[in-house]
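Of the protein chains in this complex, one is absent; all others appear in place.
Lettered A and B in written order, each chain numbered from 1.
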Amino acid sequence: MSEENQKQGDDGQHDDGHHVNYAKIYVTLLILFAISVMGPFVGEMTGIKLITLITAFGIAFVKANLVIQNFMHLRWEKKLMKWMLMSSLVVVALFVAGVAPDVYNHEGDNWDNLAAKAAVERGIAGGEHDVEEDHAEEEPAAEVATAGFNAASSYAMICASCHGAAGAGDGAAGALLDPPPANFTDPTFWSTRDDARIKTAIRDGGASVGVSPLMAPWGALYDDEQLDAMVEYVKSFNPGGE
Amino acid sequence: MKPIATTRSATGVPTGRLAVWWLLASEVVIFGGLLGSYLMMRLGHPEWADAAMHTNTWIGATNTFVLLTSSFTAVLAHQAAEKGDGKKAAGLLVLTIGGALTFLAIKSFEWYTEISHGYTITANNFWSFYYTAAGLHALHVIAGAIIMGFIAWDAFRGKELQRVELIGIYWHFVDVVWIFLFPLLYIAK
Partner (left out) sequence: MSDTAVAVQHDEHAAHDDHHHGPQGLLKYIWSTDHKVIAMQYLFTGIFMAVIGGFMAYVFRMQLAFPGISVPGFGQVSPGEYNALVTNHGTIMIFWVAMPVLIAAFGNYLIPLMIGADDMVFPRINRLSYQIFLISALVLLSSLFVQGGGFGGAWTAYPPLSSVAEYNQTQLGSSLWLIAVALEFVAFLLGGINFITTLMNSRAPGMRAYDIPLVAWMIVIASILFMLSVGPLIAGAVMLLFDQTLNTGFYDPARGGDPILWQHLFWFFGHPEVYVVLLPAIGITIDIIATFSRKKVFGYKMMLYTAVATGVLSFFVWAHHQFVAGIDPRMANVFTVTTLLISVPIAELLFVIIATLYGGSIRLTTPMLWALAFMAEFLIGGVTGIFLGASGADIYFHDTYFVLAHFHYTFFPIAIIGSFAAFTYWFPKMFGKMMDERLGKIHFWGTVIPFNFIFIPLFVLGMGGQHRRIYNYQHFPDLASAEMYNLREIATYALLAMIAFQFVFFFNCIKSWMSGKAAGKNPWQSNTLEWTTESPPPHGNWPVDEMPNVYRGPYEYAHPDREEDYWPQNEPS
């Protein structure tokens, strides 16, 4: 009968009769985790970036390995499973290797990725911040040439999603907001606004000028000159002129 | 009710477990593709360090601790199921689900804070990757927690105990993804 020949698979019993101490593994994981969190501080203090990288990523690999081998029981699993997982990882590595020359590099033998280089320069010129814990307000960079800053592209990147590409308050992300985002193409909007108020709203958020707190404070991204540039750009949507 | 096909095992690995490993193989490529893309773009755009600085390492670390602990309870649930103790396994699975919910709650709080500071998904490509990667991970946490709930319910009544191990393997994978997300998004600034 066919039933006799059916092999019953492993029911979850580990046939080599071991039992790893899960608690010990867990504690090891926690210790490694603590080291990886402390790592960046040590790295900063000593100025050796490599320490941060090793503690962060090296430990990640070790932790992952511990979880995979012991909690997922890959150690005691048939070799086939290990091959399967290795294939997946090899495929990912292959993908990164094949794509990196185009996406990671911004230049090759005979070409430059101008758009990417411009983005990098814009980003770096746009404001350098000291490395510190996150805070709502930060010191804007002391001296930044506005020549490196483009109000239009900053608007496109940050404001347009709510205020719309043409400033009409019809951006996709703002569609469900109540009250809706300001419509800069509406002349009545401008009748009650002046430059200073627009600047404050951008820098400190909507609540600071008595409107919806859904308008976030963006002061951390712009210095004073850049804020003025943003105000000018927003004013350019006014159909009635200045 | 199960087909004879489900009970056979020419490879020696029970079909359920074999299937979960194949599922993980495909998930590795999905997350690998996303994180690989992020890594390449991050390395090519040093100016993202500005934005990356604003992720909250302590919240991220707390979530890492939560997930590690939930992996621990998941494997203990497996141990209990192995011994046939369905009720204990179910209880430990419920703890694991609790870990998942804690993780999600902390993440919601974290995202709410970040969004209200203006760090939205469109603020900058770093943030786009941040929300996409962590969001995809969170979706897997939610899906895992839901399935775990069904399995815990069955286990409590002593049924289908072999599935405790299977959802555990999936859960550990979700933990491993986070183990890599944490340094990528929070530490390597």
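FYI, a contact is a pair of C-beta atoms (placed from the backbone, for glycine too) under 8 Å apart; a residue touches a chain by one contact, two chains touch by 3 or more.
Predicted model, so just to flag it, every value in this text is computed and none were measured.
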| item | value |
| --- | --- |
| Which residue of A:55, A:70, A:161 or A:185 touches the chain not shown here | A:161 |
| Selected residue (touches chain absent from view) among A:53, A:66 or A:103 | A:103 |
| Of B:29, B:59, B:101 or B:147, the residue in touch with the unshown chain | B:29 |
| Missing-partner contacts on chain A, residue numbers | 1-2, 5-6, 9, 87-88, 91-92, 94-95, 98-99, 101-103, 105, 108-111, 113, 115-116, 119-120, 123, 153, 156-157, 160-161, 165, 171-173 |
| In chain B, positions touching the absent partner | 1-6, 8-11, 13, 15, 18-19, 22-23, 25-34, 36-37, 40-41, 45, 47-48, 121-122, 124-125, 128-129, 132, 136 |
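Just so it is clear, only the chains that are shown with their structure count from here on.
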| item | value |
| --- | --- |
| Between chain A and chain B, centroid-to-centroid distance (C-alpha), Å | 19 |
| Sites on chain A touched by chain B in the complex | 6-13, 19, 22-23, 26, 29-30, 33, 36-37, 39-40, 52-53, 56-57, 59-60, 63-64, 67-68, 70-73, 77-78, 80-81, 84-85, 87-89, 91-92, 95-96, 99-100, 103-106, 116, 119-124, 126-129, 131-132, 134, 136, 157-158, 161, 173, 213, 216-218, 220-221 |
| Touching residues on chain B, where the partner in the complex is chain A | 4, 7-15, 17-18, 21-22, 24-26, 28-29, 32-33, 36-37, 39-41, 43-48, 50, 53-57, 61, 64-65, 68-69, 71-72, 74-76, 78-79, 81-82, 115-118, 120, 122-124, 161-162, 165, 168-169, 172-173, 175-176, 179-180, 182-183, 187-189 |
